[in-house]
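So that we are looking at the same thing, I have put the structure below in structure tokens.
One chain of protein is taken out of this complex; the other chains stay put.
Order of writing sets the chain letters: A and B. Residues in each chain are counted from 1.
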Amino acid sequence: MVPSVIGALLITYLIAYVIPTDPVRAWVGEKLLNPETLESLRKKYKFDAPWYEQFTYLVAQLMSGKLEDPTRGVPVVAQVAERFPVTVEVAIFGFLFTVAIGIPLGVLAAAKRDSVIDLAVRVFALFGSSMPSFVLYYYLILLFYVQTQATLMAGVPTPSYTCMLKLASFKDQVPIIGAIAWTVGQVPMFGAAMCGEYGVVADTVARMWLPGFALGVLAGGFIARVVRNSLLDALSSDSVLFAKARGLSSARIWRHALKNGFAPIVTILGLHFAGLLTGAIIAETVFNIPGVGRYIYQGIGRLNFPVIIAGTFLFSIVYVVANFVVDVIYALVDPRVRY
Amino acid sequence: MSLNPLFKLSELALDGYVKVREKLSPGWLDKNKSKILEWKLTLYALTASKTGSTGILLVSITLFLAAFGPALAWEPYDVYPVLVNPELAGKCPYPPCIGGCRGMPAAGTDVFGRDVLSLVVRGFRISLVMSAVIVVASAALGVAIGLVSGYYGGAIDEALMRFTDIMLAFPGLVLAIAFSLTLRFSIRSLLLSNPALTGFFAALFALNPSDAPNIANILSLFLALILVWWPPYARVVRGSVLTVREQGFVEAAKALGLSTTRVLLKHILPNVMSPLLVMVTFDFATATLSSATLSFLGLGPQPPVPDLGLIISMAGEYFPERSWWVVVEAGAALLLMSLGWNLLGDALRDAFDPRSRRSMEVRAKLKVGA
Partner (left out) sequence: MSGLEERQVLKARNVTVRFYTYAGVVHAVTGAYLDVYEGETIAIVGETGSGKSVFTRALTGLIEPPGKIESGSVLFRRRNGEVVDLLKLSREDLRRVRGDEISYVFQDPSSALDPLYTAADHIVETILVHRDVSKGEAFSEAVQLLRDVAIPNPELRAKNYPHELSGGQKQRVVIATAMANKPRLLIADEPTTNLDVTVQAQILDLLASLKGKYGMGMLLITHNLGVVAEVADRVYVMYGGRIVESADVFTIYESPAHPYTAMLLKSVPDPTRKIDKLESIPGTVPDLIDVGPGCLFAPRCPFAKDVCQRQTPPAIELGDRHVVHCWLHAKR
């Protein structure tokens, strides 16, 4: 795992810093700064040093949490940590909608094979994979926000300060459970729920359902197809034939088929969640959500390398961890895969 | 049995090709009878299904507009009407209206006063060339790496596959963003010092050669995507190579004294062709969307280049009341392009699938040759 992450950083960095340019000027933008300030910035980021020194400096800074966002003068890691829970929230909504749309459709398509429903699911999947995401987001905003005012378009509802304090003290008082509760509570919606601030939860739903729905529409078709194919494979397997030959009821036969059919789907869903986290950049930009994705996007615009590096690093870790978690879940589901 | 016109057309083209090959090397027809029949059946399978024919239709439109769009477009892309005619400035983006809008385009304008439809028509070329280059280049790169890795095995295989796995393990979009951002500067200096190169790419994208920085942006965009795109091809090809290796062709060929490249090209590659073709077709759709997405994020060309993602991104500021038509028109163009490739890919995959092929063989009962 670790080599992979270092590898990604290295690749990004190698290309980033082996360029004959002056990012510092870009950071500063239109402001007129005296040459000494520019020079000191350059020295700080070691732009005048050889690339391997720059890289080790950057990684060291990153790991120790001291890497700074030059446009704000604050540690990048803190900025990212602040925004990550919001991205998680968006991803959760997206995941819920994907599952709510995709799985029932997939089961239905498998049950009524080659019917109109099956064809409709196929078409739905086709559109999902052919539609540019940002175009769909704009269309949906047009429909739901402009025409019907059915959602909010700014900010993220967060639990009150007192709530966060309560969670923090809970973490300090109760050992393991406290820590878990605190971590989960970082996601604004869950934190508010734990403190009983249900108004915040309702506001969150009002805010997040549209991006979640959009993400669900895009991926739902694909998931439906995967579920359909997996179920059909399971239904035509020899063990289902044997189940029928034993006179098992329809319900029990479907149980066999679903259990076998869903094992591979768990993997795909896990990876999809990771994809939602890392692909949030577009959705956050269009829906104006202050998460890590939008932070990276803003960093791109200003050629803010520390931000980009930190963002890339975070997403790489997310992906690697997600792969690992998916493997673990699969081992739990399928008794053949035990270590 | 009535054959649809699409099939008749493609059959004519195929027959023409056959005649030419026969003229060049007599006896070719007899030797390749079964191969030609294969092609005919694939063509039939493609054109007979609704997915296939719709896909072919959409792809043809895409290719046509990509080739002739810039010539057909009625407005130049690098002229800003608002600069020419300052009184338009406050009124743009101008909404669409059918039947005379005091000289404004029926399809509406963007913030600079340019006719959106004309921009979209031009945009096909950029999208197509970008996706074509990305897919072909990454396929070539991936196939080469996969062939070498699978064929030689051992330490080379280990090293290459490790590298591939690292690349595969990362979210492509994020890496592409990082790469494209950082590559553009070197490319920019390269182009500025090399006018011939600049001219070549300008012609390719139907852009103004003096706009070197923008061309550099485009190039950095698809270079970044190529770097991220090749791993799946390497994996797939390596897998095929390993399968073929186990089947003993390679041993036999080597025993006969054939050179490595010959073995790779003539024996292994043909086995990989069908799944590769399907992959490539689907990738055209994905590449179209990915390059548009990166342009949307600002990593692609900058105004005035009529890149579809960029156009939508600029319209985003005035969205929704003042620019919804831009998003609708440019978005529809992107949708149609990727839809076409996806449909074609679906149809190709079915055409190559042995189970559905059997049925078509029976229905077609075709003949080959004179």
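Quick note on the criterion: contacts are C-beta pairs under 8 Å (C-beta built on N, C-alpha and C of every residue); 3 or more make two chains touch, one makes a residue touch a chain.
Note that this is a predicted model, so its numbers are computed, not measured.
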Identified contact with the non-displayed chain, of A:E82, A:D233 or A:D334: A:D334
Contact footprint on chain A, counting only the chain that is left out: 237-239, 241-249, 252, 256, 259-260, 263, 334-336
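Note that only the chains that are shown with their structure count from here on.
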Computed distance of Cα centres, chain B from chain A, in Å: 28
Residues of chain A defined as touching chain B within the complex: 3-4, 7-8, 11-12, 15-21, 126-127, 129-135, 138-139, 141-142, 145-146, 274-275, 278-279, 281-282, 285-286, 296-297, 300-301, 303, 308-309, 311-312, 315-316, 318-320, 323
Residues of chain B touching chain A in the complex: 165-166, 169-171, 173-175, 177-179, 181-183, 185-186, 189, 285-286, 289, 292-293, 296-299, 309, 312-313, 316, 319-321, 324, 327-328, 330-331, 334-335, 338-339, 342-343, 346
